[in-house]
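Here is subunit A:
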Amino acid sequence: MNNPDTQIVDHPTFVYSSMNRILHWLRAVVITGLTITGFYIASPFLSPEGSTDKLLFAEWAMWHYIFGFILLTAGLLRIYLFFFGKDSKGELDSVKDVLSVRSWTTQLKSYFFVGELQKKGIYGPLQFITYVMIMLLVIVASVTGLVLYVHVYHLGIGGLLYDPMRAIEAWMGGLAMVRYVHHITMWGFLIFIPIHVYLVIWSAIRFKHGALDVMFTGYDYHLKKEKEQDQA
Partner candidate 1 sequence: MANKRVVIDPITRIEGHLRVEVEVDENNVVQKAYSSSTLWRGIELILKGRDPRDAGLMAQRICGVCTYSHYRAGVEAVEDALGVEPPYNAKLVRSILNESLYMHDHIVHFYHLHGLDWVDVVSALSADPKKASELAFKYSDLPISTGTAELMAVQQRVKGFVEKGQLGPFANAYWGNKTYKFSPEQNLIALSHYLKALEVQRTAAQMFAIFGAKQPHPQSLVVGGITSVMDVLSPARLSEWLTKYKIVKDFIDRAYYADIVMAAEAFGTEESVLGGLGVKNFLSGESMMLNRTENLFESGYIKDGDLSKVYDIDESLIDEDVTHAWYEGEKPLKPYDGETVPNYTGFVDGDTVNGKAKILDEKAKYSWVKAPRYDKEAFEVGPLSNLLVNYARGNEKVIKAVGDFLERTGLPVGALFTTLGRTAARMLQVKLISDNAIITFNSLVENIKTDQSTYTKFEIDPNKEYKGRFIGEVPRGTLSHWVRIKNGLIENYQAVVPTTWNAGPIDANGVVGPYEASLVGLKLEDPKKPLEVLRIIHSFDPCMACSVH
Partner candidate 2 sequence: MNGFDALYSKAEERIRILSELPSTKNKTIEKLLEEKGVQRRDFMKWAASITAMLALPSQFTPLFADVAKLADRLPLIWLHMAECTGCSESLIRSDAPTVDSLIFEHISLEYHETLMAAAGWQAEEILDGAMHKYKGKYILLVEGGVPTAMDGQYLTLGPQAKTGLSVVTEAAKDAAAIFSIGTCSSFGGIQAAAPNPTGAKGVDKVVKQPVINVPGCPPSAKNIVGTLMHFLLFGTLPALDRYSRPKWAYGNRIHDLCERRGHFDAGEFVESFGDEGAKAGWCLYKQGCKGPYTFNNCSIERFNQHTHWPVGAGHGCMGCSEPDFWDTMGPLEQPLDSHLVMGLNSTVDKVGTTLVTATVIGIGAHAVASLFMNKKEG
């Protein structure tokens, strides 16, 4: 059994490498872009009225694909870093939290203002699940996006991925299903991102350690201060 007091103290101070931070904000930007352009693709609300010279839909779609590929690349890097990055231990440790019933109850309780947050890795289980959900959504969006994409562009990466993506398409029950799932993932983002942002800020305020700035600087200053105060 772990001692809660020592666990808080165990929090790493350096949490995110610059790579992770850059990736995070890059993804935050492109996911926002993808949602907006995706919404337009789903139900085009703008029309150039009277001109076929201006390929309005095609342009929106193009930005969607550009953002999509950035997201894809960032996602791949992020997965790599999760397992092999030099600072990945903290995150990997979070898996233990997810597997621990006790960790779950304490965190859930903490969200309902009962007790303190305690965890092995850098995230609590709920937080971790939220991130995992977001991560899964990124994967689902990327894969379904690619299946849709190979029918849009047939050379280069589109051509290369054509056959494997069509296998996924058949497995999923046809393109209409793929598109449906892709569309639903967008709603997934719209639901999880506010929770994510809120939890980050709320935890920071309530438990008085790093949040917003963590993602900018990589260091969890609040945590350090708190530790000093505790010891003092």
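Keep this in mind: a residue touches a chain if its C-beta (ideal position, glycine included) is under 8 Å from a C-beta of that chain, and two chains touch if they have at least 3 such contacts; residues count from 1.
Quick note on selection: all candidates are chains of the complex that A comes from, given by their letters.
This is a predicted model, so every value here is computed, not measured.
Although all of 1 or 2 belong to the complex, subunit A touches just one of them, candidate 2.
The part of subunit A that touches candidate 2 in the complex is made up of residues 42-44, 46-49, 51-58, 60, 111, 113, 151, 166-167, 169-170, 173-180, 183-184, 186-187, 190-191, 194-195, 198, 202, 205-206.
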